[in-house]
Each structure stands twice: as structure tokens, then as C-alpha cells.
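Taking it in order: structure first as C-alpha cells, then the write-up.
A protein chain is absent from this complex, but the other protein chains hold their places.
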Amino acid sequence: MERSAIAPMPSLEIKRYTGIMDWLTTVDHKKIGLMYFWFTVTMGIVGGALAGLIRFQLATPGAVIETLQAAHLAGGPEPFSLFSNGGGIFGDQDRFNQMVTMHASVMIFFTIIPGFIAFMNYIVPLMVGARDMAFPKMNAFGFWLLIPSAMLMLSSFFVQGGAAASGWTTYPPLSILGHGTKPGQDMWVMGVHLAGVSSILAAINFIVTIASLKVMKWRDLPLFAWATLFVSIMALIATPVLAAAVTMVLLDRNFNTTFTIASQGGDPILYQHIFWFYSHPAVYIMILPGFGGISHVIAAFSRKRVFGYLGMVLATGSITALGFVVWAHHMFVVGMPTWMQYYFQVASLAIGVPTGIKVFSWLATMWGGTIRMTVSMMFACGFLCLFVLGGFGGLILALTAVDYTLNNTYFVVGHFHMVLVGGSVMLLFSMTYFWWPKMSGHFLSERLGKWVFWLMFIGVFIAFFAMHISGANGMARRIAVYYSDFRFSNYLTTVGYLMTFTSACLFFGDLIYSYRRPKITVDDPWQINDIQQSFEWATSCPPPVYNFAKVPPIPILEQIPSHDHKH
Amino acid sequence: MPRVMSLSLALILALLCAHGTAADGPSVVLPAPPSATSAAPESASARIDADVKLFNPDVYRLDDQGSPVFPGHSLFVEPVTEVARQVLSATWFSALVFLPFLILPQVLLLVIIFKFKDRGDGRAPATFLTHHKLEVIWTAIPFLAVLIVSIPTYYVLEFMDDPPKETKDLQVVTVTGKQFAWMYEYKRYYVDPNADEKVCLQSSLDPVNQLQEPLLLTKGRSVSFNLTSQDVTHAWWVPAFGVKKSAITGRFTNVWFTPDTLGVFKGQCVELCGDKHGNMIITTVVVERDEFERYMTLLRHRDDTVPVWNALQPPAGKTVPAGAVAKAVAAFLQKGDSPERQYALSYWMASNFSSIQRVPPPKGSSIAEVLGVAHPADDHLARDKQIDEVIRAKRKQVDELLPALAKSLAALPAAAATPILR
Partner (left out) sequence: MTALPTSNPAANGNRRRMNLFGILLALFALCMSSYFLIKFPDLYRLFCRAIGVQTNPNNAAVIAAPSKHSGRFIDVLFEGAKDASLPVHFYPDQPVVRLEIGTDATNVYHFKNVSDHAVSFRPVHQISPIAAARDFGLKLCFCFANQTIPAGETRDFPVIFTFGADLDERINTVTLRYTLFEISADAPLTEEQKRIQEGLLGPGAIVSPGAATHAPPAPAATPAAGGKP
């Protein structure tokens, strides 16, 4: 090996802990990345279980208004129900709202966002040729903030009045109710604050790492690093705004301020504008890193380099920029001036253009390649299929006039699950199958992986397509009881959920089992790096503490070939 | 003194009626409401039943097996307003324009997977990195599609957001959301048009069963909604009308539409508003103009009928003293015994009995127990029949009292028509 000729990094003089203390005190971006990963996987299972309770409620006859009524008329026992005001197994309908709120919060703040941060943490410094993040201690601090944050949120189930029950959007005045007696909402707000601080710290770290520790020029930066950069900029700008919004709720609840209380001159809509100013970019925070990662996966398994590098970077950049100016499409029905609604409609539709560029560029990347259908690649293809489908629903929803009908229905729920589970989660799986050998030094099972993929793909499709049908037929979101018109589509969704959750559990088991598989001894287990020339495949699996003996470990790839560049 | 006389007369009458020996006056067929259009002569109670079915649509019914009867058609999707129709066509139009962007990537993906799959034949992968013309095309065409869709949807949006075009006979309704009911205030329809304080007719939770009452709309008449909220943010939505607006404290949002099909249209609150958010349903009934006016007349007298209902349907575990019903009816008629008022009393009794079947009875009991029907719960047909009989008997009790009492009250001197019973 070329590397062996060079002297290894001198060992550090600092006394290092071993075992559990090593993990608790580590500032190594790889170990922190792994901890992020395991945190995410655990939280994903928790969030999925919460979703399961919601799905079981909605699949039982106890949720159908007509069957409830029939029981009343006949004097028979109430039909089986998890959450019902007449005494459900798990509590009343308020408990159901808590499940809805916490499912969303856990999935957004503790699964998808940190899930991508896990890969960003592990892979980006490797990719840009850095030995660690720019601020390793801050990196560790950011991760360890997530633990109390998650503990605050999840433990709020056990306080008086239960967890927050006003939806993850926490619209006042609903979220103001119960102040002083139901601390769940306050705990939720504090949890979001901690998660937000963690997110901001990570964002600063990534921006500085990429800007100052990269060994290549900007125009040769790998796409995943670009996506990380854009996402970090987004998180840095948007997250403080979320903090401001939830702080308003906290102050209104506890300190007699009146930001959102109409009788005192406040305005509930103010909160909604501020909240969505964060939460729309948050949608992209939850998918853009995956967009970057998938470019590597698709290129690697097509044995090609990614198509239209410049277009990809520009598209990511314009999604970032546009993401900040479309927030009000979440709140078309609050009564805004016509032209303003129209502006938000056109701007939202316009996001479809750069997204389309990315989709077509991925297809063009695959075109003409020799495609190896590994599980990672299957997830990438599944992502393309489901994401385009979910995006189509998004285009329809962006039309203000149509949104007057579909806003806050299951169509919206179906749409964002299709792009978050069919999109972000599929991306996370794809990236995991791709980079897990690098991160852990062990392969995941390709054979089991095919089961994981097909179960998830079909499950996600069934579950969330059926949600679109429920919504188009008139089912409102966040309801614990519904009209019988939606029985069938709700059964379907629950069936789809079961498949998805089974698949996730299989995957979880495989992750744990993978440590018992033989250790990978080569740098480039997928045998792709002759074309990709990505730094992370030019070091051992997992990489040593110092990442590379020599930086850059391999020649820097010129992303835009010079003849093309002049053009 | 006329007061004392009328009091004692009414009391005697009431007691007589309570013992089933009501003065056998001629069986008065209730006069048809002002704008009745019925061609064939109907019996009064059939008329009332028809009105109850119309104004208080009961979608929850049991079949022979005791399982719920689900509506055969969706109460939700069929558009019944111009607004909803325009939205639907805008949806299909945009879906059609965007369809290629849904189909093309999927087809390409399939083609690519099958065409370029590595079959181990040593085929070398292509090496192209960009294709400027292609990239321009797939930027420009989606952009064009966005433009194409944006133009017609603007007109739909404008149509929805602007005030209604036909405003000659606009019906204005103030809709107030509260946890967990809607309050509809029919503007320009007053409880007492001659009073100093003109209170608009309202319907919300019905006063006896605490069930959400339907909103009545007129076919072909534009309705303008002013939405606001008393507590938290709600949103009013009936899919068939194609409109949805948030009801927000401290704000007055506005929406309009013109229903053009008769029928019942369901909806629900679509902004999370608390634990019973899912139960916050909306029922709208689109009726003809004369039926609407009739309902307004009925609403006008509704509050006065509550004591009669309370006499008929005592709270669980309590009994009503003999003659209470007759006394309550007499009191009702004291305040006015016009035919429309009598009709209103009969109607509300029937309507309340219809509603009571939708109210969850106290825990552990059933509607049959509440009504005192002793019949095994597993024989639904017989039980339902018996419930029906009990309800009919109770209604008859009121209906029979009405003409006789009205007649005797009419015979009293005018001064006696002041309310003397409470």
C-alpha cells in the first residue's frame, strides 16, 4: 500500500479512557457520528411505536363514529379502542393527541434531523479530507444536548396532564391552555430549545469544517459536503426563529406575556408565521443531506460519476434559498390577502424546478452505467420512485385554491409522510447500507436487506397512498374518531404501517448482528473508488482516529472537467 | 280577575289532559306552515317526521343485525358549489399538466434499471458528465409547467377570495368556533323582530341533548360566512363546498359559496383544537327557500319548548309529577298559541326524540333503558320497534294536548294571554 510508506501519526500524549468512558468522553467525530446514529435508530423505534399506537387506534372500530353510535344505541359495550373518552385502554382522546404530537416531535427532532447529522458527522470530515470537525468538543456537546432534550420530551408523558398535546406545530391558543397545571407543554418547549441549540452548534461546526478544513477547492467539493453546507446554513438561520416562536409560547404560558393572546392585543397568527419560517426550511433540513448522499450512492453503484455536478450544486442552493420564502403555504386558510397567497403558491411551485433538476440528474447519472442492485441502490431507486410520488402531491397542495380543500387533511399527512418516510427515511437506509461498512467495519446483510427494502417500499407505498385517499375523501388530520367513509383507507394505512415497522425492526436486528460478521479488511469494500475517488474510501474501515495518514490520501477529483469548465 | 281565572282554567285543563280525558275537540290538522307547498294532504305527524328528517338528518342507523348502517355514498367529495367545481377542475387540470413529471421519472427509472443492470458481461459504463442541452430542457419545461398551472389557478383563487358576485340576497352567517362546537348565527333573522334587543337566531349545541345542530343553507342562495373563535383556533370545512377557513380568536375571516344541490353535507373541524377535536363535526343541510324560512320559524320558538321536553323526558332516575306535561304545554301556549308555534312545539319534541338516539346514554345503560323499554338487547328489531312506540306515545301526549289547550286559551280574554305559568 502506498500509505504504509508514510509514518503514522504520532500517538497523542493525552491519557485516553477505554470502554464506556471512552464513548462518554470522546470528541472523535466518528464516534460521535456513531452515537448520533444509534441515538437516531433508537428514537426511530420509539417514534415508530408511537405511530403504531395511532395507527391501531385508527384501525379499530372504536374510532369509527358510526360503530360507536351503534354501541350506544344497542346498549352494548363500546368497541375496542386504544384512546377514547369513554375510557380507552391507553387513555382518552387527549392522550391520542399526545401521541400525535410526540410521534411528530420524536421523528423530526430526534430521528430524521440527527439521523442525517450522524452521517454528516461521520462522513463529511472524511470526505473533505479533515482529521476531525473544526470544533470537536462542541461537536460532542451538541450530541450530548440531545439526550436531555429527548429525556425531557419523552418523560413528559409521566407528568401531570401528560405530554404536550397541541400537535408538533404547537399553535397557540391551544398550546397556551393548561398553563400552570400541565407542564408537558413546557417540557416540550424546553426539549425543542435543547434540540435547537444542538442543531445550531452542529450547523456552525459543519460550516466551519467545510469552509476551512477542506483540502479541495469549492468547485471540487463532493455533493454530500455541499448539501451539508447548505443544510447547515439553513439550520443556522432558521433554528433561532423556531426558538423565538416556542419561547413566545413559553412566555405566554408562564410569564403573562400576550404575544399570542388576542384579548390582550396579541395575535395567534403571528406565531404561525414565525413558526413556519423555521419549519418550512426544516423540511429541507430533513431531506437535503440525503439528496447529497444519494448522489454518491447512485454514482457508486452505477459505476459512473455524478451527472451535472454544477446543476446539482446550484439546485441545492436554490432549494435552500427558496425554502425561506414559501413558509406561508402551510397556512393558506388563515385568511391572507389574495396576492400574498398567490405569491406563496408560485414560489412553492417553483421549488419543484430545482427538485426536478436533481431527480433528472440522478436518472442521468444512472443512465449508461453498469448498475449493481445492492440494497443501498435499491433504497436509492425506491426513494426516487416514492419521492417523485410524494412530490407530485406537494405540487397539487401548493395550489392555493386546491389547498383550501386539502389543507390539514390526511392528504397533507400522506404527502409529507410520502416525502419523509418514502424520501428521507429511504435515504437514511440507503446511506446506512452504503456507509455502514465504513462506519462499523462490518457489512449489513444483503439478503435480509432485500426483505427490509421490499417490506418497507411496499409498506410505505400502501400506508401513505391510502392516506392520500382518506384525505381527498375528506378526513381531517389529528382526529381520533372518523366517519365510516374512511374505514377502508385507514385499514390499508395500518397494514402498510405494520409492514414498514416490521422492516424497521428487521433492520434494527441486522444492525446489531452486523457486529458479529467478519471485519472488513480493505479500504474500499464496495470496489467503487476507482471512479468515485472519494476520500472516505481511501482509509481503513473504520478509519483510524486521525482519519488519514496523509492529506489528501488520494488525488483530488476534478468535479467539473476543465474542458467542460471553460464552456 | 282574569289572571286567576285563566290560571285555574289552564290548571284544570292540564290536569284533565294529563288523565287522558282531554276535551274531545275536533281533531285539528295543523295548518301548513306559511310557505308549504305540499300537494297531497298529509297527516300532521307525517309532516313533522318529514321535517325532522330534513332538518335533523340522522346518519347513524342500525340494520337488522344491530350493526351500523354506513352511508352508501360518500357525503364528502361530490362538489355542490361553483367554488368546489372550479377547485376540482383546477385540481384535475394541474394534475394533468404535472402528470408527465410523475410518470416520466418512474418509467425512466424502470427502463434504466432493466436496461443498465450489471449483468456481469464486462460492459464498460458511460463516462459523460454533463449535457447542457438536456439540463436546460429539464429546467425550462418544469418552469413552463409551473407558469401554465399558475395562470388558471389564479383566477380560481381570485374567484374564491373576492366577495360573492351575486349579493342581492346574500345570507350572512357568523360562525363561532368553541371547544367543541360550532355556533351559527343567522344574521337578519331575529328571535323577536319587534323587541328592542334584536337577537339573531342561533343554533349550536341543541339545548336538550347537547348535540351539534346542523347548519341550514338555501339552495341557490349565496352564503357569506364570518368566522371567528371564542377560545382556540378552529377551522370550518365542508369538502363538498370546497371551502375551508380558520376560525381565529380576535380575527374575522370570511368565506362565501353558493350551494346549488339539495342534500346533507358533512364536514369537520380541521384544526387541532383539543381532545374532542375529532368529535367536532359539521352537518350542513341545503334546503329550498321555503323550507329554510320554516326552519327559521321553528328556531324562533325553540327555547320555549325546552320545559315541555324536560317534562316529557326527565333526567335519569327522576319522575315527573302527574300533569307536568300538560302544565308545561299550557305554559308554552300562554306565550302564544299561533299555529306555527304549535307546530314548532310538536316539531321540537319529535326532533329531540330523534336526537336522543344519537346521545350516548349514561355509562352502562342504553337508549332502551333511558326510555324504559324492557326488552332483550339482542333482538334489535323488536327493541327498535318498541323504542319507536314509546317515542310515538310520548309525542302523541304533547300533540293531543295542543289543539285542546290552544282552543281553551283562545277563549280567554285577551288580557289573560300574559304569561302566568313558569
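Per-chain residue numbering starts at 1, and chain names A and B are given in the order in which the chains are listed.
The rule we apply is simple: a residue touches a chain if its C-beta (ideal position, glycine included) is under 8 Å from a C-beta of that chain, and two chains touch if they have at least 3 such contacts.
Remember, it's a predicted structure, so these values are computed and weren't measured experimentally.
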The chain left out of view makes contact with A, B
The listed residue (B:172, B:205, B:262 or B:296) that touches the chain absent from the view is B:172
Hey, which of B:131, B:219 or B:251 is the one touching the hidden chain?
B:251
Residue among A:77, A:265 or A:555 that touches the chain left out of view
A:265
For subunit A, the residues touching the chain missing from this view:
129, 212, 215, 217, 262-265, 335-337, 339-340, 551-552
Suppose we count only contacts with the excluded chain; which residues of subunit B make the list?
162-165, 167, 170, 172, 174, 176, 185, 187-188, 190, 197-200, 224, 226, 228, 230, 250-254
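Operating definition for what follows: only the chains that are shown with their structure count from here on.
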The residues of subunit B that touch subunit A in their complex are 59-60, 62, 66-71, 74-77, 84, 86-87, 90-91, 94-95, 98, 101-102, 105-106, 108-109, 112-113, 116-118, 123-132, 134-135, 138-139, 142-143, 146, 149-150, 153-154, 156-158, 160-162, 231-233, 235, 237, 239, 242-246, 248-251, 253-254, 266-279, 281, 357-361, 363, 365-369, 377, 380
Across the complex, what residues on subunit A touch subunit B?
64-67, 69-70, 72-76, 85-86, 92-94, 96-97, 100, 165-167, 171, 173-174, 177, 262-263, 266-269, 302-305, 307-311, 331, 333-335, 338, 341-342, 345-346, 349-350, 352-353, 356-357, 359-361, 363-364, 366-373, 381, 384-385, 388-389, 392, 395-396, 399-402, 404-405, 407-409, 472-474, 476-485, 487, 531, 560-561, 564, 567
